[in-house]
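Scroll down for the structure; my scribbles are underneath it.
Here the complex is missing a single protein chain, while all its other protein chains stay put.
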Amino acid sequence: MSNIVTAGPATAGRTQDQPPGRRQRKYPRVRAILAPLPWIGPAIVLIGLVVIWPIVVMFQTSFQNITADGINIGSAGWRNFSGVLNNANLPGILLRTVIWVAVVVGATMLISLGLAQLFNQRFPGRTVVRWALIAPWAASVMMTALIFRWMLDPNNGAINILLHQLGIVHGFNTNQSAWLANPDSAMAWMIVVAVFVSVPFTTYVLLAGLQTIPGELYEAARVDGASLWETYRRITLPLLRPAFFIGLVINLMNVFNSFPIIWEMTQGGPGYETSTSTIFMYNLKAINVGQSAAMSIVNFAIVLVIVFAFLRMNRRTLQEAR
Amino acid sequence: MKSRLMAAAAVSAAALAAVAGCSSSSSTTGSNSGSGSSSGSVTLHLFGADYGAGTTNVSTTTFWNQVATAFHKKYPNITVDVSTVNWNAYPDKVKALIQNQQYPDILEGSAAPPYAAENLIYPTSQIISQSTLSNLVPKFLNDTQYNGTAYGVPWTTSTRALCYNKAMFSKAGLSSPPTTWAQLQSDAAAIKSKTGNVGFGLPLGSEEAQAESLLWFLGNGGGYLSSSGSYDINSAQNIATMNFLKSFAASGDTEPGAGSANRTDLWNSFAEGKIGMVNCSPAIVPIVKLKGAVSTSDLGVTAIAGKNGPLTQTLGVHDDIVAFKSGGHAAQIKLFLDFAYQDQWQLAFNNDYDLLPATQSGDQAFGQQNPVFSQYMTNIANSVNYPAKANWTTVENQIKQTMGQVVTGSPSSILGAIQQTASTASS
Partner (left out) sequence: MAATRIRTAVIAAVAYIIGIIFILPYVEMVITALRPQKELLDRNYLPHHFTWSTFSNLWGSNLNVTSGLETSLEIAGGATLVVLLVALPAAYYTARRKFRGRGAFLLLVLATQILQPTVLIVGLYKEFINFGLQHFSPVWSLILVNAAFNLAFSIWILNAYIGSIPAELEEAAMVDGTSRLGALFKVTIPIAMPGIVTALIFTFIAAWNEFITALTLTTNPSQYPLTVVMDAFRGAYEVDWQHLFAASVIATIPVLVLFAFIERRIVGGLTAGSIK
């Protein structure tokens, strides 16, 4: 059973990297560099041309003093960075970002694990339900955020109507019904929306992962008399690890970079009380473009650190995935 | 492995740099591709804001194209290439243009001082003829000055007034609109208790907090500038004003969450008969007509309430046209602007979008065509605009983002922070 997972490409790769003595005599190192190029070259070119240059521009911008109108009035040295890092709002924003990412990603991964399991079962109408799950993924996040904001309208939002009927909301046009005006309730709802739009994609990633688990393993487990939970823990979860890991990393980056939800629902306000670091970076553009670029770099660094930390922790998973 | 990678990275970086260096030299200033100089044909690039929305209004691109086509007939040598973007996206798009030094010949919708401070635009005298210049409403022209010289040309304007729902007023037992803050508050309370609707719609959210705040500042003898013309945002009067608004919002007579409410939504609610009073401009009229919930006779328009009496000075905004020097087409720009500022186009534009003309003759004709806007037009002569400062954009954006916090936080510290930015932010 373990052979399937740990043997394979890792060993295959190794044998093939050491060429038989006769074949490659000249410039083995050059060949070693050139060999991958036909395969990964196009990717490098595409990324290099399209993505790298704007990144360079962004780095340059972060050292310039650029007004809110876009006019460059000279070098700013490190002042943009010090301005950003000394901003009184920053600690709160960073804390909020941590909470935002942790809660949204955590909830998404957990819920998606459950849903993937559920939608992997056979039941009538499964195709239709799987299709329904796609809706939040297919619709633009901006529009989903807008309709949620609409449904949370203090005067006539559908969610408020429902909650009023359930006796949870006591009156319309009250501070209680103005969910998005209060930073705490606004964050809570925005977290709900973020999970709502992240779950479909993640569920499908996990579902596809479940599909690659051979049925014989479950057969064998059943024959051995393993319980449902044991089967899940011992077979499903470990084999799901690559897919889970991918979903996790992608969600970490996406949620950290998440923009439309908060922007459409509260614009990060009042003030900066519902801003995450991405929203803050965008808000800074209206005040000082150079500082905004500096904040982008700070964000970039943060995500790099988080993702690298995850990669380290899951090196074993990476090796298995090879 | 690392050294190999570094080598590869260095090579590709060098290649990229070479490519970058190669092409950047050919795109110095100038958005004027295809504009031959001397007596040949000239193409002017016009970038503006789109004032329309969906099916209810015609796109401003259509408007400018009509002007451009008619203009081209008169001056076949000059082509005007038009591009607009809606107001939500306008700041970002303009910023991208400016940052990349892709200056349009004519930019509609931005204020002049930031560009004038960097010597990027023509003075007004170079881009319109004397007759057009003298036809402009002097009040607005004065607002475009930077260091004593006028740089922009006001294109369209708008003033504010207080709109109220007459039917709701009578239902609440109120016979006339409020003129003081105290009356406003009690009227709002009466509307709430007798009709269950929101009494006064207060938009301190990020859409137009700077406008609403100014209306209230003016009501207490304050404003953004001191009498000497420097920023005085956290003056004692202004702080008192915001403290009043804080208690007004807390009393429950405004909509909930006033600190995050936006004017667009409140106007929508007002037009549907769900709010009693809101500060408005002429543009609310077609919205009310479209909704069909509040009849024209029930739409009351009056002066905005000040602390001790109605405002004699209201907020008068104007969207300006500026012309960038980079293309060097001052002569052609002048021909075009003189053409565009004729009454026929001013009337067409402002009738389309329910704004007010920026020319005196235009205003006269417009007032005759649209008597329902009379209150707004009388406000023009005494209107106050936003500060004509090079760093106003920065200050304005901070106001938009943070002013709403006065509703729940400390007005003095919020206004203080804005004042801090205003006095220290460079242009």
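Read from first to last, the chains carry the letters A and B; within each, the first residue is number 1.
The rule we apply is simple: a residue touches a chain if its C-beta (ideal position, glycine included) is under 8 Å from a C-beta of that chain, and two chains touch if they have at least 3 such contacts.
The structure displayed is predicted, hence computed values, not measured ones.
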Contact with the hidden chain (one of A:L95, A:A135, A:I168 or A:A188): A:A135
Hidden-chain contact residue, picked from the options A:N89, A:T174 or A:N257: A:N257
Hidden partner chain, residues of chain A it touches: 4-5, 7-10, 12-14, 16-17, 32-33, 35-36, 38-40, 42-44, 46-47, 49-58, 61, 115, 117-144, 146-148, 150-151, 153, 155-156, 158, 161, 172, 196, 200-201, 204-205, 207-208, 210-215, 218, 222, 228, 231-232, 236, 242-243, 245-246, 249-250, 253, 257, 259, 278, 281-282, 296, 299-300, 303-304, 307, 311, 321-322
Chain B residues that touch the omitted chain in the full complex: 1, 4-5, 8, 20, 23-24, 27, 33, 49-57, 59, 61, 83, 85-89, 92-93, 95-96, 99-100, 102, 263-264, 267-269, 272, 274, 283-284, 287, 290-293, 353
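Convention: only the chains that are shown with their structure count from here on.
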Chain A - residues contacting chain B, complex: 29, 33, 44, 48-49, 52-53, 56, 61, 65-73, 154-155, 173-175, 177-178, 180-182, 266-273, 283, 285-289
Touching residues on chain B, where the partner in the complex is chain A: 4, 8, 12, 16, 20, 91-92, 94-99, 110, 114-115, 118, 120, 198, 205-206, 252, 255-261, 269, 274, 391, 393-394, 397-398, 400-402, 404-405, 407-409, 414, 421, 425-427
